[in-house]
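As you look at this complex, bear in mind that one protein chain is not there, while each of the others sits in place.
A and B label the chains in the order they appear, each numbered from 1.
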Amino acid sequence: MTIRVNGTEVASPDDARVSLLDHLREGLHLTGTKVGCNQGACGACTVLLDGQRVLSCLTLAVQADGREVTTIEGLSEGDGLHPLQSAFIEHDGFQCGYCTPGQICAASAMLRELAEGVPSYVTADLAQEHVSVSREEIRERMSGNLCRCGAHNGIVDAIFQVATEKAA
Amino acid sequence: MNPVSYQRASSLSEAVQMAETSRLLGGGTNLVDLMRKGVEQPSRLTDVTALSAAIEETGSGGLLIGAAARNSTVAAHPLVRTRYPMLSRAILAGASAQVRNMATVGGNLMQRTRCLYFADVAGSRCNKREPGTGCDAAGGFDRYHAILGASSACTATHPSDMCVALAALDASVRIAGPAGERTVPLVDFHRLPGDRPDLETVLELGEVIETIEIPASPFAARSGYRKVRDRASYAFALVSVASGLTLREGRIDEARIAFGGVAPKPWRAHRAEAALRGAVPSAEAFMAAAALELADAAPLAGNAFKIELAKRTLSAVLTDLTGDDR
Partner (left out) sequence: MSKVQNAIVGSVRTVLGWMPSQWLPGGTPDPLIERRAAIGRQASRLDGPLKVAGRARFAAEVAAERLSYATLVHSPIARGRITQLDASAAEGAPGVILVLTHRTMPRIESPALISMSDFSAVGNSDLPILQDAEIRYNGQVVAVVVAESQEQADHAASLLAISYARAEPATRFEEAKAKSRTLDSLLIERNHVSVGKAERELAQAAYCVDNLYRTPWQNHNAIELHALTVFWEGEDALTVHDATQMIAPSAAVLAKIFGLKKDRIRVLSPFVGGGFGGKGLWDHQILAIAAARIVGRPLRLVLSRESVYRIIGGRSPTEQRVAIGADADGRFTALIHGGHSVMPTYGACPEAYTLGSRALYRAKSFEILQHHVDLDVVPNTFMRAPGEAIGSFALESAVDELAHSMGIDPIELRLRNEPERHPISGAPFSQHARRQAFTDGAKRFGWERRVPEPGARRDGEWRIGMGCATGSFPYARMPGASARITLRRDGSAVVACSAQEMGMGTSTVQTQHAADRLGLSVSEVTFELGDSALPAAPMAGGSSQTASVAGAIIAAAEKLVGELVRLAGNDSPIAGLRAGEVRLVDGGVGSIEDARRHEAYSSILARAGRDEISVTATGKPPLEMLKYAMHSTSAVFCELRVSDVTAEIRVDRLLGSFDCGTILNPQTATSQFKGGMIMGLGLALTEETLFDERNGRIMNPSLADYHIPVHLDVPEIEVIWTGIPDPRSPLGARGIGEIGITGVAAAVANAVFNATGKRVRELPITLDKLL
């Protein structure tokens, strides 16, 4: 069985205990995906699994067999930066940079969820098909990604900018 | 984590067969974490995420949700959002977007308590982990623990948000097993701890959750889920309330109420519902109904505040649901 990681087929590990996170970092040396808790509580290990944001620390690598994994290393096309990556730099959406890949991966999926009209806990009217972008919506939807340096404002500003540019 | 083998069930019957000798794995958001902590030590895992994840209407106007449906899919589904908004809201109140993308509906039902002592294999005694060994939560940190339905053996709470809404909505659980299929009301699916807190649900060995059925609901217009917690987001409930009601001629026709965060299972508030039937909506009536439901509440050293909090939260939710702008 194989996993497609950033477009490349890779073997899944023999040991079923190996998390997708450890497989990426230790097995494939794709260390852009970070380990912050291994408890499903911080979001630093966020990757896209078939386009959906998930926690790679609580995903066994074997569960990703036959599926497509996108990590921070595969987020942008070519050598350039993804618009979110540029916006994070512009708005200083990080300090130490450790939670950053997880924040950016989560944000990229979140933008798509917003565009598809997926509601959140703070969406006033769940019946509405469209969700309007607001900082509060972004904050709620990004609350699964902890940041200890306190770059929250910059992160939200960066995402808000990309979200509204996209919509414009 | 102990060595473990992994297999995938491609059909319900295969899952039933495998379930007798393995643990079922959905999104893994709880089970994998508990395996890493040593709380769970299965030697074999059966991935059941390939089973039915369909969300479809039933003939009687209800909804049938496959156990493998992801939490996020259910919350975002147009029929859930329009007919059962309290369920959408409850799911969206839980965990994070990443976790909801992973977690399955079946797994959500099966998730285990977040009691700190339950999770501490190396350092704490726990009757839920090892029946009869004692409970170190007693006299310890019990702020998140139960005020209703607990026993001297265990006061841990069930952490689900989704199940609270399902309890209020009269959902039922379709179970497949070696002896065939059966259906259990969601409110009877989870057990109270008694002297066997390790037995958390009515599932027997080899049984597999197949679907959740939610009957047609008249509550869509007046229903909600409110969760009170220590952070604004991404924290388990101290108290949560799922409620829906209908009004007729200025009186409450029918009310549905369930509490989360206060009991070892999603707590359907039958007494409060009965008290409200036919009542004229008022803050006094709501508080009286809440007080009735919580009359038997047994607070621990650190969680007596939950009684008042539960009453106030319920009253506020009911006030909101009976408001003119609904």
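What we mean here is this: contacts are C-beta pairs under 8 Å (C-beta built on N, C-alpha and C of every residue); 3 or more make two chains touch, one makes a residue touch a chain.
Model, not experiment: these values are computed from the prediction.
Participant: Of the chains you can see, which ones touch the chain that is left out?
Facilitator: The omitted chain makes contact with A, B across the full complex.
Participant: Among A:Gln39, A:Ser134 or A:Thr164, choose the residue that contacts the chain missing from this document, as touch is defined above.
Facilitator: Reading the full complex, the residue touching the unseen chain is A:Gln39.
Participant: For the chain left off this view, which of B:Asn2, B:Thr21, B:Thr58 or B:Thr183 is in contact with it?
Facilitator: Candidates B:Asn2, B:Thr21, B:Thr58 or B:Thr183; residue touching the omitted chain: B:Asn2.
Participant: From the listed residues B:Arg23, B:Arg44 or B:Arg143, report the one that touches the chain absent from this view.
Facilitator: Per the contact definition at the top, the residue touching the missing chain is B:Arg143.
Participant: Determine and list the chain B residues touching the chain excluded from the picture.
Facilitator: Per the touch rule, chain B residues meeting the hidden chain are 1-3, 36, 38, 114, 116-117, 119-120, 122-124, 136, 139-141, 143, 228-235, 238-239, 305, 308-309, 312-313, 315-316.
Participant: State which residues belonging to chain A touch the missing partner chain.
Facilitator: Per the touch rule, chain A residues meeting the hidden chain are 15, 17-18, 22, 25-26, 29, 31-42, 44, 71-73, 76, 81, 85-86, 88-90, 92, 94-101, 104, 122, 135-136, 138-140, 142-156.
The criterion applied here is as follows: only the chains that are shown with their structure count from here on.
Participant: Just how far, in Å, is the C-alpha centre of chain B from the one of chain A?
Facilitator: Each chain's C-alpha centroid was found; their separation is 27 Å.
Participant: Using the touch rule from the top, collect the residues of chain B that touch chain A in their complex.
Facilitator: The touching residues are 1-6, 25, 27-29, 32-33, 35-36, 45, 47, 49, 72, 75-76, 78, 81-82, 85, 88-89, 92-93, 95-99, 101-102, 227, 231-234.
Participant: Can you list the residues on chain A that touch chain B in the complex?
Facilitator: Residues 15-17, 19, 38-40, 43, 46, 49, 52-55, 58-60, 62-63, 106, 109-110, 113, 116-121, 123, 126-127, 129, 139-141, 143-145 of chain A touch chain B in their complex.
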